[in-house]
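Okay, handing you the structure first.
Shown here: the complex without one of its protein chains, the others still in place.
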Amino acid sequence: MDFAFTPEQEAFRAEVRRFLEGEIKLGSFAPGCDAWIIGHSPEFSRKIAAKGWIGLVWPKEYGGQGKTYIDRLVLTEELLRYGAPVASHWFSDRQMGTAILAYGTPEQKAELLPRIIRAEIFFGIGMSEPGAGSDLASLQCRAQEQDDCYVLNGQKVWTSGAHAFTHLYLVARTDPDAPKHKGISELIVPMDLPGITINPIVDLTGHKHFNEVFFDNVRLPKKYLVGQKNRGWYQIASQLDFERSGIERLMSNYALFQSLFEYARQTRRDGRPLSQDPIIRHRLAQLAIEFEVGRLLIYRVACVLSQGKAPNFEAALAKTFCTHFEQKLACEATQILGHYGTLLASSRRVPFSGYATSSYLFSPGYTIQGGTSEILKNIVALRGLGLPSE
Amino acid sequence: MDFAFTPEQEAFRAEVRRFLEGEIKLGSFAPGCDAWIIGHSPEFSRKIAAKGWIGLVWPKEYGGQGKTYIDRLVLTEELLRYGAPVASHWFSDRQMGTAILAYGTPEQKAELLPRIIRAEIFFGIGMSEPGAGSDLASLQCRAQEQDDCYVLNGQKVWTSGAHAFTHLYLVARTDPDAPKHKGISELIVPMDLPGITINPIVDLTGHKHFNEVFFDNVRLPKKYLVGQKNRGWYQIASQLDFERSGIERLMSNYALFQSLFEYARQTRRDGRPLSQDPIIRHRLAQLAIEFEVGRLLIYRVACVLSQGKAPNFEAALAKTFCTHFEQKLACEATQILGHYGTLLASSRRVPFSGYATSSYLFSPGYTIQGGTSEILKNIVALRGLGLPSE
Amino acid sequence: MNFDLTEEQEMLRKMAKDFLANECPKKLVREMEVDEKGHPPELWRKMAELGWTGLPFPEKFGGGGGSFLDLSVLLEEMGRACLPGPFFSTVVLGGLTILDLGSEEQKKSLLPQIAQGKLLLTLALTEPSGSYGASSIECRARADGDNFVLEGTKLFVTDAGVADYIICVARTADSARPEEGLSLFLVDAHSPGLSCLPLETMAGDKQYEVAFKGVRVPRGNLLGELNKGWAGVKRILSRSAAAKSVEMVGGAQQVLEMTVQYAKDRVQFGRPIGSFQAIQHYCANMAIDVDGCRFVAYKAAWALSEGMPATMEVSAAKAWVGEAYRRLTALSHQIHGAIGFTKDHDLYLYYARAKTGETIFGDGDFHREMVAQGLGL
Partner (left out) sequence: MNFDLTEEQEMLRKMAKDFLANECPKKLVREMEVDEKGHPPELWRKMAELGWTGLPFPEKFGGGGGSFLDLSVLLEEMGRACLPGPFFSTVVLGGLTILDLGSEEQKKSLLPQIAQGKLLLTLALTEPSGSYGASSIECRARADGDNFVLEGTKLFVTDAGVADYIICVARTADSARPEEGLSLFLVDAHSPGLSCLPLETMAGDKQYEVAFKGVRVPRGNLLGELNKGWAGVKRILSRSAAAKSVEMVGGAQQVLEMTVQYAKDRVQFGRPIGSFQAIQHYCANMAIDVDGCRFVAYKAAWALSEGMPATMEVSAAKAWVGEAYRRLTALSHQIHGAIGFTKDHDLYLYYARAKTGETIFGDGDFHREMVAQGLGL
């Protein structure tokens, strides 16, 4: 066992930090919560790309760096620590590129991976539908073969940042007559095709990064099919593990976490710093401990990946724990702030940029998106522990 | 709404208290935890009977007092507060007499109720079997009609205090060919019949009040059938509500609850009374609040009963909450006691009679016996909220 | 021992529920979140006509002669409906304070106007420390002839923007004990030197920062005894915490109902999600919490209604209900899944109010400390 990073990894971390601090000084971004979901900045992503930090673990032949998943962990941990606006390339880097590497044709790899790595194209995910949430396999969005195209009709929903992506990684039904798990395919959809309409959904914080996406006879050339037709359900599983295992499930609100401790040290209430209130000390220490436990659960997944193995229930397990932590953080932070914890970011008198309130309003989604905690616990029980299904 | 007791009820409460304090002074018992389960004292039960406090709510024609369920609440609350040894008559008073009143023949009522009320006979409950726990309806204990008897064969388990009761209220299978819910009957079994063997089970605290009870061709006269043959499953439901709704689900450890507060006030650690430690204050206050919430949930059931209505999901709901409280109490108490919370009652240096340790060891059973919390939550969801079954 | 409402109270509840379902749909609630006033005057007029704004005042002051328990029934339904506007501020914080502390003359002049819906009030208690202890009051009032002159800043003053009068708690004398030397003043909200700056909150309630700069208040507007205001403030806090608790019960009840309905309607994996044991147990947990909240909150309201001291009952209620309501809205979010994660969904309204309700008039930690003191710890 070794819980330390290598000197090379530490040096890499220092390099990432220097870069990000430099960018903050330049005013290229201000640290924020949930920046990996809502912080879209193609310009910033291009800076990241210029550093070679997109596709860090991908093969060099496509422009990747061939580094390990531990290196990627170091990178993503720092990007999250600084709340950098990395949403544009996040999904591509986390799971789409990996899916293309696993199932794409040589042409797809050659065409798409270098462009992802150069931050020329950005991928979103089109999975959920109004009738297909946890029960993803019941999705109804149709992709019907017609000549040299798939004709797309239907609706996706809760599509993060749909307006900001150049491409959507879509799961659609290619065989309506097959059993529901056996008629699904994965497709890449350029967002500039005619027939795509995007309707924003306003989330609890007032942001509009979730969307409904409608497809009305969208003609998608067949070359955009990824992997085997009708095998999408089986291809998607590993992608979901990537979706669930990243340290963004723990550190979405790192800006809040850090600010809260600072606030508790510096703010006096009833004649002493908040941090001297034994109940608040206790709450903060417990948060710090849970953060540490969550971090280790995520590190473990990176270790599994770095050994070339696929994470399985470990990703489900880590996401369940960590997203619960994020909700608890939001809840404790707003409680410690008291009245101040009800003020919106836009309000006068709001402490540390309203992170606490934003986080309280955004955090219900953490245990839902990317697999609800219930589905994930089912996975841990069935796949991880071998319990019998119903 | 009225959360107060009437002056008559308060006077009754005072009378019960005077009596119990008198008995303690006389040395007839020492207050203890779980005394309603493990405190068997036919002698003490006869004193209670002499006061007219068994069958308080039953009709006067059988020797009862015809009082309300609120009166009974007052009585039971005080018996539990003082940890009086009332196990011998508890089940009879709580649910068996009521079941006989509801389903018994006139002869059964005339024979059994006055004897229960006079503390001449004591009933235990024979429900669980090795293969029939939560799934009670799968019970296998057989009662086969033969001449003027039912011939009993099979096994019961977790039978509280079987050795100490004169009668067992048994659920047994009278029709092995019917669907499982439709072949069950309720029977009264005098424990002195030939063919009954009792094997004690040692619980976590070292007590032996749980038992296995074996029936080997026990010949039970038919007059001991209660209600309709093969309708036992349907008769038993209301009995279970009585089993679950009493304030013993909250106050089994009242001696611990009370002692813990006293201990915290009087014990100094690190230079101040434990009660001045903000974390401990917080924990104790929360316990007090949860106790109050639990008490109200139980009082509500008594109110329902006192209006002549049957409690339903309300009993399941109250038991779930209150038994959880009891476990939390044990857990918090042992934690506050620290090292002292690991000492057995028999040890030197043990604080307040080892209530905390005993309670920690006994409390896992609270959320299991009388209906597991999972079964009870199913009931709340299905019966109370009308959610669809699987 | 009786857990039922009286027949009259049941009628009041039903009437209130129906009225609010019609007159206060969620569309209105959302509109009022971004409305400067925060309530439609027309609705206020109707509530006054129904006698709600005067419900808990004696008939001789133009009120309905109702009890605090009657008022609680109304508040519960207001919580269910997420009623916007200054009812709580005017009636609970304002009117009941005047009824408690005011002189006969003050009551005669003000309570009938409140009952008629002509006067809006609020309370300015909290200061930048955000806490509820006596030592947090730094706002000062010094005597100057026939006036007192107020200096200081109050925060989180609900509905200050529409209030006609603001009851301000200020320090009128120095003392070693922070509980001594406090007084309450009925301040004309349009006094020179008084300014209101809006705060923006997640529940869209109308909170303000109120600055007092040399605000002159006539001696006659002193509420209660000079320098002995703290006992009155404690009673205000007690009433408000109990009132907020029953209001939250209404919200919790509504969240339970809408969640159970959704669990019955929403189909995944070919069956209603409410048929999954995990969802069933979540719903059961919510039902347990709703009942617990209801009883503990109403017991506090009942005790106050009966004129009992009720400190323990109120603190138990506020500590429990505040946290349970928040817990319950979080569970509801989990059951609703993504669909609840938009501002257009009603759940948002309750989720935000649960957090606000948990904080205002003392959170769980605050009231646990009250309970600890009450227990002699």
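By letter and in written order, the chains are A, B and C; residue numbering begins at 1 in each of them.
Methods note: contacts are C-beta pairs under 8 Å (C-beta built on N, C-alpha and C of every residue); 3 or more make two chains touch, one makes a residue touch a chain.
Keep in mind that what you see is a predicted model, and the values were worked out from it rather than measured.
Asks: Omitted chain: which shown chains does it touch?
Replies: A, B, C
Asks: Looking at A:268, A:282 or A:348, which makes contact with the chain not pictured?
Replies: A:282
Asks: Going by the contact rule already stated, which one of B:41, B:259 or B:334 would touch the omitted chain in the full complex?
Replies: Checking each option in B:41, B:259 or B:334, the one touching the absent chain turns out to be B:334.
Asks: Check the options B:54, B:157, B:171 or B:304 and report the residue that touches the missing chain.
Replies: Candidates B:54, B:157, B:171 or B:304; residue touching the omitted chain: B:157.
Asks: Hey, which of B:52, B:176 or B:206 is the one touching the hidden chain?
Replies: Only one listed residue reaches the unshown chain, and that is B:206.
Asks: Tell me where the left-out chain touches chain C, residue by residue.
Replies: Residue positions of chain C that touch the missing chain: 276-278, 281.
Asks: At which residues does chain A meet the chain that is not included here?
Replies: Residues 1-5, 9, 70, 73, 261, 264-265, 275-276, 281-282, 284-286, 288-290, 292-294, 296-297, 299-300, 302-303, 306, 313-314, 317, 320-321, 374, 376-378, 380-382, 384-390 of chain A touch the chain absent from view.
Asks: Given the full complex, what residues of chain B touch the hidden partner chain?
Replies: Where chain B meets the chain not shown: residues 128, 131, 133-135, 138, 157-158, 201-204, 206, 210, 268-271, 279, 327, 331, 334-335, 337-344, 346-349, 357, 360-361, 364-365, 367-369, 372-374, 377.
Quick note on the criterion: only the chains that are shown with their structure count from here on.
Asks: Report the chain whose CA-based centre is farthest from the CA-based centre of chain A.
Replies: Between chain A and every other chain, the largest centroid distance is to B.
Asks: Could you give the separation in Å between the centres of chain B and chain C, each centre being the mean of its C-alpha atoms?
Replies: 41
Asks: Roughly how far is chain A from chain B, going centre to centre by Cα mean, in whole Å?
Replies: Result: the chain centres lie 51 Å from each other.
Asks: Quick one: which residues in chain C touch 2 or more of the other chains?
Replies: In chain C, the residues touching two or more other chains are 276, 279, 365.
Asks: Listing for chain B: what residues touch at least two other chains?
Replies: 282, 390
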